[in-house]
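Structure incoming, see below.
With one protein chain withheld, the remaining protein chains of the complex are depicted in position.
Then we have chain A:
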Amino acid sequence: MFEFRPIINALLRAKSGAILLLMQIAITTAIVSNAAFIINDRIAYLEQETGLPEQDLFQFNMMIFGKNIDLAKQIEVDESLLRSIPGVIDAVYINAVPLSGGGSGGSYNLLPSNEKSPSINASYFRADSHVLNTLGVELVAGRDLNESDVMVTSDVSELPKVALVTQAMHDEMFPQGSGLGKTIYRRDNAIKIVGIIKLLKGPWLQDERRDRSLIFPQVRPSSFQKFLIRTEPNERAAVMRRIEDVLLAEYPDRVIDVIKGLDQLKAEYVAEDTLMVRMLMVLITVLVLITALGIFGLTLFNINKRLKQIGTRRALGARKSAIIRYFLVENTLICSVGVVLGSAGALWMGAKLMALFSLPSLSVSYVIVTGAFVILMSLFAVIGPAKRAADISPSIATRSI
């Protein structure tokens, strides 16, 4: 009924057109599988949960001048001023802003540096006891930082005695049980974990440390300053517009810039990935369209080349449905071989991409779904020309063409 054998035999005897189509389908399958996988991986990356109310947070940088200025005191004054602006929930002077692409990191151990123990890399934030409330993240165990924890110092070697850590960092350092109240080490500085944060993405979303962060209750005064502010929902834009006026009125010798929402910082940080996703989507669309057009065109070409043959088949008793079925089966056979070759190519390409660009390994499900999609697309592309072929009159068999 499906004429598999004669169709296969005919294809084997007239290979060139079939091979061209087969190659196009194989290449499409290989590229689309990998591109779809990369797109999905990037979308998951772009849409990952950060634990932060990104729409309500913003930051600004400030350069403050003045020979006799007491930086620590001025920071306290500025923080109080910022917290008093209507619509502000909380504000902190902070060394780095999550999701921004700029920050600090270090390695932490379970034992002091003279003893061997596994080392965990993590990013860290330094701020006063308002930091957790400003970030708007959730504490799942232990306690928040308090005023008495906060160390104000300009000495870079000094570290506070306590810290908050993220759940991810905690789980890596203490896979067997709770680390709350236990001590970790930064070189020889002992740091006691007093609280565990459910989720807080660090400054680098692409980094392997993105889920591992510490918050130190420490203020290190500097003339180059960074502040993070959380506002009530929908109040952020209004507060951002007031920042310069409020701060310059209090102390004019300073420059304020990079007033940006956290979502904007994140968008800038992931701009390349966003662009890549869009480009890959365009690539996939173009490639699928070209392949569909190729199948459509080749089938039309085959039909025009075989007008007499189709007419003869009709004259010999083929129903219209048999002619349509013939082209669908012929096309499906070519596509299936193309998809099998393309799937092998996709897995090979996935392995190469993994080795060369540290991409995750291609999931077989993407190859299967892409293959099914390509076959389905090819069936849709061929159905129009096949119907046209079925409409060829059997009387063409007796004409000279």
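Basically, a residue touches a chain if its C-beta (ideal position, glycine included) is under 8 Å from a C-beta of that chain, and two chains touch if they have at least 3 such contacts; residues count from 1.
In the analysis below, contacts and distances are computed from a predicted model.
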Chain left out of the displayed complex - its UniProt protein name, from "ABC transport system ATP-binding protein", "Ligase-associated DNA damage response exonuclease", "Glutamyl-tRNA(Gln) amidotransferase subunit A" or "Biopolymer transporter ExbD":
"ABC transport system ATP-binding protein"
Considering the complete complex, of A:9, A:55 or A:178, the missing chain is touched by A:9
Given A:22, A:247, A:318 or A:334, the residue that touches the chain left out of view is A:318
Omitted-chain footprint on chain A covers residues 1, 3, 6, 9-11, 13-14, 308-309, 312-322, 393-395, 397-400
